[in-house]
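Yeah, one chain of the complex is gone here, protein chain that is, but the others are all in their spots.
Letters A, B and C name the chains as they come in the text, with residue numbers starting at 1 for each one.
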Amino acid sequence: MLSAIGLDSAQDLFGGIPASHRQSEPLAIPPGRSEYEIRDYFEARASESCKGYACLLGAGAYNHYRPVVVDSLATRGEFLTAYTPYQAEYSQGILTSIFEFQTMVAQLTGMDVANASMYDGSTAVPEAGMMAARITRRNRLLVARTLHPEYRQVLDTYFRHQALPCETLAYDRASGQIDLEDLEAKLSDDVAAVILQTPNFFGVVERIGEAVELVRRRGALLVAVFSEAVSLGLLEPPKDADIVAGELQSFAHPPSYGGPYVGVLATKTKHIRQMPGRLVGETLDSRGRRAYCLTLATREQHIRRARATSNICTNQALVALMATIYMTLMGRKGLRELAEQNLCKAHFLADRLRAAGADLPFAGSFFNEFAVRPTRLPASEVNARALGERIIGGLDLGRFYPELAGTLLVCATETSTRDALERYAACFRKKGDA
Amino acid sequence: MLSAIGLDSAQDLFGGIPASHRQSEPLAIPPGRSEYEIRDYFEARASESCKGYACLLGAGAYNHYRPVVVDSLATRGEFLTAYTPYQAEYSQGILTSIFEFQTMVAQLTGMDVANASMYDGSTAVPEAGMMAARITRRNRLLVARTLHPEYRQVLDTYFRHQALPCETLAYDRASGQIDLEDLEAKLSDDVAAVILQTPNFFGVVERIGEAVELVRRRGALLVAVFSEAVSLGLLEPPKDADIVAGELQSFAHPPSYGGPYVGVLATKTKHIRQMPGRLVGETLDSRGRRAYCLTLATREQHIRRARATSNICTNQALVALMATIYMTLMGRKGLRELAEQNLCKAHFLADRLRAAGADLPFAGSFFNEFAVRPTRLPASEVNARALGERIIGGLDLGRFYPELAGTLLVCATETSTRDALERYAACFRKKGDA
Amino acid sequence: MRRIRPHQTQDEPLIFERSSPGKVGYQLPPLDVPAVDPLEALGPGCVRRDIEGFPEVSEVEVIRHFTRLSTWNYAIDLGMYPLGSCTMKYNPRLNEAVARIEGIIDAHPYQPEALSQGMQRIQVTLERYLADITGMDAVTLQPAAGAHGELTGLLLVRAYHDSLGDARRVVLIPDSAHGTNPATARIAGYEVVEIRSNSRGTIDLAALEAAVDDNVAALMVTNPNTLGIFEQEIGRVAGLLHARGAQLYMDGANMNALVGIAKPGDFGVDVMHLNLHKTFSTPHGGGGPGAGPVAVRRHLEPFLPVPRIRDTAAGLRYDWDRSLSIGRVRAFYGNFGVLVRALAYILAHGGDGLRNATVDAVLNANYVRKGLEDRYDLPFSAPSMHECVFSDARQAKRGVRTGEIAKRLIDYGFHPYTVSFPLIVRGALMIEPTETESKQELDEFVAAMQAIADEAESDPELIRRAPTSTRTSRVDETRAARKPVLTWQPERGRGNSRG
Partner (left out) sequence: MRRIRPHQTQDEPLIFERSSPGKVGYQLPPLDVPAVDPLEALGPGCVRRDIEGFPEVSEVEVIRHFTRLSTWNYAIDLGMYPLGSCTMKYNPRLNEAVARIEGIIDAHPYQPEALSQGMQRIQVTLERYLADITGMDAVTLQPAAGAHGELTGLLLVRAYHDSLGDARRVVLIPDSAHGTNPATARIAGYEVVEIRSNSRGTIDLAALEAAVDDNVAALMVTNPNTLGIFEQEIGRVAGLLHARGAQLYMDGANMNALVGIAKPGDFGVDVMHLNLHKTFSTPHGGGGPGAGPVAVRRHLEPFLPVPRIRDTAAGLRYDWDRSLSIGRVRAFYGNFGVLVRALAYILAHGGDGLRNATVDAVLNANYVRKGLEDRYDLPFSAPSMHECVFSDARQAKRGVRTGEIAKRLIDYGFHPYTVSFPLIVRGALMIEPTETESKQELDEFVAAMQAIADEAESDPELIRRAPTSTRTSRVDETRAARKPVLTWQPERGRGNSRG
């Protein structure tokens, strides 16, 4: 082939690179390994991980059953190894599935439309905030402290440089919900949006309805966030919000040490031109048959460049496909039943923990996770004992809320066995306690 | 739907079954379980098995690496959930791959043609025997005692009722190969075929060339059998045999506790009309384009019924496909290299065992398995110690050859690490031995 | 009805035509022991020079080759597959996953029994469930497919009679039987005597009575039979046989009509096989693997293949010591991975679920029958169980035969039904939808068959040209058989590499 292009050596291919810029040393990466050595390498890494532990962590990454069907379908080469569907005639499969994704996300969230995905929940939030600022032409954001702390950190990073100040809303120490008085006090006519998560980071169902009223009065938008998509199987969706931003990891994607997940952004029809991200629309082909294609691309970076609604390009299509397959499998009934099971498991655990002398500091109702304060032993000791039982206990909220140090955020899902829950509760008792 | 067919109840569907023949009690099978309970059930069974052990057993079921690609392709629904390709126009994918399988098996075995698969190696042998009897119109078989003992048992079961007597050929206690004098003595003009395995059950390469001469002289056929397909990457194929029967489990199918495997039967062109099993042939479609279809079906049971060459119908197509993909991946060079690695591992182990004071009773050359007699400890104790090291040691040949009790048949493949081989060799020494 | 559309499919030559010298699709770990010279280790005459003609391609070429090939297949995953007698039901993906669990997939058949308790537990559990389903006393899981089960079953009968010193030479087989039955009987060393069917499509009792004598070892009956009709007189059939010391063998290929509803053990069957790759949903994989367990009444149990599994104080243990056993029919323990899948299927359904599946299977067959009986000739009117069999009598008048209707069905996006079987129906169309098809899918199938019936009237030529929607048009099977080309040859190949 070299001779076909008139070259003598492979070196000649790189004539365009000044010699001084070519590297003189080979890469310091060891020689190529075979399939089985690579497998062994990662098996070894996996053995230095959580294998064999029951996990009662949630906090934005949830353990749920994953039907085998999801992976069987999503790993088909025709899905796995396709590019973004710019060439509609050669991509009707992925386009159709994204259209279904958009529809299901809209149904789930109570919005009119949803985009084809964002990187994850944490990055969907600043995108929602910027969108709200564009819509309202205002620039302040009020953000509940009960929004996932890492989402808040991402929001800060994004907003710090855009002249979009973010202010935090306090939570009510009794209910664990947003402090409505603080909201009312901070709301002013320059507020673009108020950002609330429900269930919030403490697992508590937020007072969306009451907040919406206050927000509306000041002409601001309400951005409702969720990190546990399964909750939408049971909870009233935030229909009154203007924008919903969330994370669908719970739908068939395992925690996978934090990613890849799949963010969603949904809104009302009137706001679609301000929406970031890809959208698939229905149309016809030249013979008048229903067809799908990417649409409203004039919002996007490859057309509008510096004036695009977002810089996002590659998103999380395959994870969105997995979520689509999952939602299809579970369906109308299954997702409800799943959500109810989560509710029951968490409430069972709460009962057992109370019986073991623990305090539930927040009175607000919760879905599948909640805060709990051990009273007989320090939280760190509770979790150390749990590890001995091969249980990964709750997250110490002190990590993000100094005032809550020693309070654990625990999560129980359909995957948590009664046995594990009971054994964890036992870790809250002193040895010898009844 | 019931009403559409004019019935009132599901019961009515079974009006054709006399009431006295319908069961009155429900099945004593527990209620249906969910996906995750079923997974748990089988995980529990798997934990009562060999997980985590290195395995030095061969004896007809071999541990080899399985490239991930094989399963990724073979589990595509279009292969996994298709029926036997009777409708050629709707099955060109599987037909083409079977044609490739037939070709590769022919290339590998040095025969002209191969069929589309038999159940396994053990059942391919009696099919080969019956085929030889049809070709020669003779009815006696001579079977090497070094043929896999379970294959011999299957042969006995098949032949006992067909007036096809089988006689056993002794092996030479020094070489571990067939006793050529015994062969010569037993060969007579009513012998249809002589059945030899190479490498034989002891792992020893058989004297096919010398046997063939004797066999030819008496107008009998030679059936060459193999159970370790990887050996054909390195060993001269039994070109002079009339029929080759074997097992391709080594090609991408794990031991899977004995099945499903995939048997093959290959022969010379002149014998194809006496061949059992399915065959795919090349032809043209109505527009003159190359196409494939099942052919020579007049040999088969669904056409010829009682006079068919075999009763086989469903065979092992999917496992044959896996073997086809595997052979394609490894290819001309890779299979050779793989075979050489096996040779090296086994010879390394042999050296270490000799150094540990063990005896190799047979002088014949071997490929990746061989017989070895511990001298310092009883074989059972060697293996018990190995189990303690999480190594499954060799098979005690006494199970099938009383005269070889205490001699172990051990196998090393590319999957056997040097470390495991060395630790196994150490089990042959008395504690405190050098 | 628009069920398919034309689309493109990638063409692909044979893999040999893709080869370039030196390419490989796979890398091995480096050797961690000293190299050995093959010539020295094995002797010069024993080492092959090369594997001539073997493929040389890269990994991506392998992926594309087989992916492209796969797109030329139809499959259950693409739609209804109404092959009569084949029970092409949905194959749950879970079963594929559990069969691949570490500790199962890599278990060695000779690993110590103490390390095989899980593997043995799987076997005894499946045996127990299958015994319950069939109403029989014992089950062997060793046979690798239905035909292999038939052979096992007949050898059991033979051993049983031999043990009584009552050697018999004849096996009776109805004329509607599947080809494996007579083929098997011959391999088991029997002569076959065919029993004709009566006008109802079932065994002619008089003919049977005339045929049964002391030389008859068994009758092999399929029930429901290959017309999808339950043998109503099966009780009397069993009585007739037993009175003369003969055994009743049941081909259980059609058990999808009976599971949870009726047990063969309750109507006189002595021995039968099951096809796990039909009734119990293990995938067909383009022609196997299957599994053909054999279930027997108590009197045949001593003859079952070795090993059996016994529950002992030390745990489950193989029992080899069975003097009356027919021996082995296959190495090791049968198609174990298939057994795992079948057990997963049973666990997922449970007793009630299995019964419900049977109800739906029979309902679906009757729904299709109802939808087509106005347009296609129904040669036997007895109630249908899990499948229904029409004939092409009406269409044949226009010169359109069952094989052609089948090909035309492809143009409607359905895999054909079973063609020309059973033999007692001239021009048979044998349709088995199975329980996993939805009403929507059945309605589309019925509509397609009706449309073809219309075409047979209006444009028979259209049907004879079918299929026109596939990348490969009607395949010349005669040519293939006339001068068989069974392997690729380098000389021939190149010319029509994209042929």
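The rule is simple: contacts are C-beta pairs under 8 Å (C-beta built on N, C-alpha and C of every residue); 3 or more make two chains touch, one makes a residue touch a chain.
Nothing here was measured: the structure is a model prediction, and the numbers come from that model.
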item: Which of A:E184, A:E236 or A:D359 contacts the chain that the document leaves out; value: A:E236
item: Residue, one of A:G32, A:G388 or A:P402, that touches the chain absent here; value: A:G32
item: For chain B, the residues touching the chain missing from this view; value: 32-37, 67-69, 72, 77
item: Where the unshown chain meets chain C, residue by residue; value: 2-11, 18, 20, 27, 58-61, 63-64, 67-68, 71-72, 76-79, 90, 92-93, 348, 410-411, 413, 436, 438, 440, 469-471, 498
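In this text, only the chains that are shown with their structure count from here on.
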item: Furthest chain, CA centroid comparison against chain C; value: A
item: Chain pair, A-C or B-C, that carries the greater number of C-beta contacts; value: B-C
item: Mean-CA-position distance for chain C and chain B (Å); value: 21
item: Per-residue overlap in chain C, given as positions that touch at least 2 other chains; value: 26, 28-29, 63, 67, 94, 96-97
item: Chain B, residues touching no fewer than two other chains; value: 35, 65, 67, 72, 75-76
